[in-house]
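Note that this complex is displayed minus one protein chain, with the remaining chains in position.
Order of writing sets the chain letters: A and B. Residues in each chain are counted from 1.
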Amino acid sequence: MMFAVTAAAVLVTMVLTLYRSIKGPTVYDRILGINAFGTLTVVLISVYGFLSGRPDFLDLALVYALINFINTIAVSKYVEFSHMGRPTGGDELGDM
Amino acid sequence: MALFLEILSWGLLIIGSMMLIIGGIGMVRLPDVFSRMHGAGIIDTMGACTILLGLTFQAGLSIVTLKLVLIVVFIVFTSPTATHALARAALHGGARPQLGEPVEDDPASQGEASSKT
Partner (left out) sequence: MVFMAVTGFAVARLRNLFGVVMLTGLFSLMSAVLYVVLDAVDVAFTEAAVGAGIATVLMLSTLALTSSEERVSEAEKPMWALGLVVVTGAVLIYGTLDMPPFGDAYAPIHHHVVPRYLEKSGQEVGLPNVVTSVLASYRGYDTLGEVYVIFTAACGVLLIIGRPKRGRRRTLRMLVGEMRHGMRQNVILRVVSKLLIPFILVFALYVQWHGDFGPGGGFQAGVIFAAGFILYALIFDVDTSRMVVPSEVTRLLLALGVMLYAGVGVVGLLRGGNFLNYSVLAQEQAAGQHLGILLVEFGVGLTVAAAMITIFFTFARQEH
């Protein structure tokens, strides 16, 4: 019963982040929304695993957390440099 | 003892769910991309980690708990890093934080304002 409540909360938050991904005026809003959506998916898969009594899903959740991270880094790099081959970092702003 | 663990895990799950929704509302309502990163951070770190920790108390001491703890550690490491990379990219791309009205620096006027209230 508790898992159902948590799953419902996750779904509601997914809707909110999805709204931000589609609407977000700048591209960074969209990336942020997708990152949050990914973490929510990790939580949803874990809770659903408990709900259905099959904890095998946790491997899947871990993989998805990894993929989410790599995607966010890749997209940030793409937006920053428009080239996927050069090293990340180094800027005129320094470390703010 | 078992009842205590049960209540603890339920409490954590409820708190985590509330944080998720608060973070989600934050993402929708906050005015600026940098403030929205706070919202996403609440969802990721506080909400997700609290819920997953609550699940570990449900699972007892087993390999499932180990995997959940691994996921939590992973999220704690990677979510702030991803936000950092994103904030860097946003700063480079020209987004600037939306600051409020500049505070009046004049001590005389401040002294007057405080005496008026």
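Worth a mention:
By definition in this document, a contact is a pair of C-beta atoms (placed from the backbone, for glycine too) under 8 Å apart; a residue touches a chain by one contact, two chains touch by 3 or more.
Because the structure is a prediction, the values reported are computed rather than measured.
Screening B:42, B:72 or B:85 against the full complex identifies B:85 as the residue touching the chain left out. Touching the omitted chain from subunit B are residues 74, 77-78, 81, 84-85, 88. Counting the whole complex, the residues of subunit A in touch with the unshown chain are 14, 18, 21-22, 27, 30-31, 34, 37-38, 41, 44-45, 48, 52, 54, 56-57, 59-60, 62-64, 66-67, 70-71, 73-75, 77-79, 82-91, 94-95.
The definition used in the following text is that only the chains that are shown with their structure count from here on.
Measuring from the averaged C-alpha position of subunit A to that of subunit B gives a distance of 14 Å. For subunit A in complex with subunit B, the residues that touch the partner chain are 2-3, 5-6, 9-10, 12-13, 15-17, 19-20, 24, 26-29, 31-33, 35-36, 39-40, 42-43, 46-47, 50, 55, 58-59, 61-62, 65-66, 68-69, 72-73, 76-77, 79-80, 88, 91, 93, 96.
Those residues of subunit B whose C-beta lies close enough to touch subunit A in the complex are 9-10, 13-14, 16-18, 20-21, 23-25, 27-28, 33, 36-37, 39-40, 43-44, 47-48, 51-52, 55, 58-59, 64, 67-68, 70-71, 74-75, 78-79, 81-83, 85-86, 88-93, 95.
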